[in-house]
Structure formats: C-alpha cells, structure tokens
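Before we start, here is the structure in question, set down as structure tokens.
Missing here is one protein chain; the remaining ones are kept as they sit in the complex.
What follows is subunit A.
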Amino acid sequence: MYSPAVLGQVFINGISLSAIYILVSLGFTLLFGIMRVVNFAHGAMAMLGGYALYYIYGQFQVPYLIAAPLAALTVATGSLVFERLVYRWFYQKMFQSMIGLLGLDMAIVFTAVIIWDPHERSVPAPISAVYKVGPLFLSGNKLVIIAVAAATLAAFYLFTHFTRYGLAMRAAAQDVEIAEVQGVNTDRIYTLSFFIAIFMAALAGGFFAQTYVLSPFMGERPLMMAFIAVILGGMGSIPGVALGGLILGLSESFLGTYFGGTTSVFVTFGAVILLLVFRPWGLLGTPET
C-alpha cells in the first residue's frame, strides 16, 4: 500500500483533483474579493460552460484548443446580461447577494432542465488515452486539465501583477473607496472582474463535464468544492485558492486511498470546521476589521 508506485499514483490523482478545484474556485474568490458577492450561481455558470463545450466541441467538432476557450468566452459574454440585470444590484452587499444569486442559480438550473431535460450526457475528452509511465498511470484528459489549470493560474497571476487593469483590480479588492479616490473606474473593474470570473467558472465547468458528467444539476458539486477550497484558503485570496485547492485535492486523494472514502469526507469536513473555529479568515486570508 505504501510503495513508491502507489504513493506516486496518489500524488498524481491528487494534483489532477486539485487542478479542477483550483479552476472552479478562482472565479468564485475573485467575485467575493472585489465585489463582496457570494456567487451561489457559480455552479450554474460552470454548468452553462459544460453545455457550451458540449455543443462547440462535442457536436460542432470545433478543434479542442479553440473550442474550450470559445465555450468559456461564449458563456462569459452571455452572462454580462446577468451582470447588468442581477449581479450589479448586489455588489458590496454580501448577505443580500447570497439570497439573490441563489434565486438566479435556481432560475438558470431549471431553465436548463426545460431546455435540455435532466438526462446526463458526456462530453468527449480531447485525449481519452491512458498512458503508462513506469508504474504510474496518467489520464490524457487529466493531463490537459492540469496544464490548462496551471496556465490559467499563471496567466491570472501575470494579469493581476503586471497589467494596469490587473493592478486596478487588486487595488479595488483591497479597498474600493481608496481605489476610487485614486482614479480607478470601479464600474469598469467590476465588469471586467465579473467577465474573468465567469470565464474561469465556465472553463472549469467544461472540464468538469468532460471528466465527470454533464447535466443541469452538475454545478452543485463544483460549487461545494469551490466553497471549501475558498474557505480553506481564505475568502477573496487568490493564492489562498491555489493553496486551498491543492490541500483539498491532495488530502482527498491520500485519505481516500489509504483510509477509504468515508474517512476522507469526515477528515476533510472536520478540518474545515476546525479551521473556521480557530482561523475563520482561512489560511491566507485576512481577518475582517
């Protein structure tokens, strides 16, 4: 059980799990960090990303490297309607946003039920082969997801640290009023942040649908994992999301393999409860003043 081969496989499985969790959580924490919006409709946006990829890649057979970002772009662009009609009313209103966006989530999910029916579908993987490297098995699909998650995280880091708009986003995340005083157009920053957040949710939704299953209800799981990763890392903290997602994925893989599924769930949620008791702002978050 504790042979290097098994440990190596545990690590690889953990990294591929972490990649999905990080991708799903990035947009969620971005919306909270900048607009103080708890996006209960995040799972629904991920679900729309899954359907967009299903049509663009699965049905219209657009090459995958174009289809994946195009699907996310389509959802992000379409969701600007929601931004204008719904989200905008809840910026900087954390508690109201929870209820309002829960309603939006229900509306989107059950519209999807009417349009696509609740039947579960599969989105073909770009690489369905499984590679054997020494004693390790590597799923081609998961390698793609790990690569895209890493690239997205890196691109997002570069954007927020080395571009004018990225720096303005970080400034708004730290203190909206001070950022406005310094000349940052917060309306534009909100729209941009929203667009990026939904783009990432939709991208993650596509991967999730590809790895697991596509249905109108598929967003519940990503939403829950995003919550846990974000709480672990600290609400609103981008490095925190990366750390939270990594811990979540690796611990699930290690505990699930060595101690079983039930123990894994018990320990993971137990750790989150302890963290909320002793460090409610998360591992890399900052306490509310």
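Here is the rule we go by: a contact is a pair of C-beta atoms (placed from the backbone, for glycine too) under 8 Å apart; a residue touches a chain by one contact, two chains touch by 3 or more; residues count from 1.
Definition applied: contacts and distances are computed from a predicted model.
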item: Protein that the absent chain corresponds to, by UniProt name, given "Glutamyl-tRNA(Gln) amidotransferase subunit A", "Radical SAM-linked protein", "ABC transporter substrate-binding protein" or "Electron transfer flavoprotein subunit beta"; value: "ABC transporter substrate-binding protein"
item: Sole contact to the chain not displayed, among A:55, A:157, A:195 or A:258; value: A:258
item: Interface with the undisplayed chain - residues on subunit A; value: 1, 6, 9-10, 13, 16-17, 102, 106, 109-110, 113-114, 117-122, 124-125, 128, 130, 132, 137, 139, 142, 211-213, 215-217, 220-221, 252-258, 260-262, 264-265
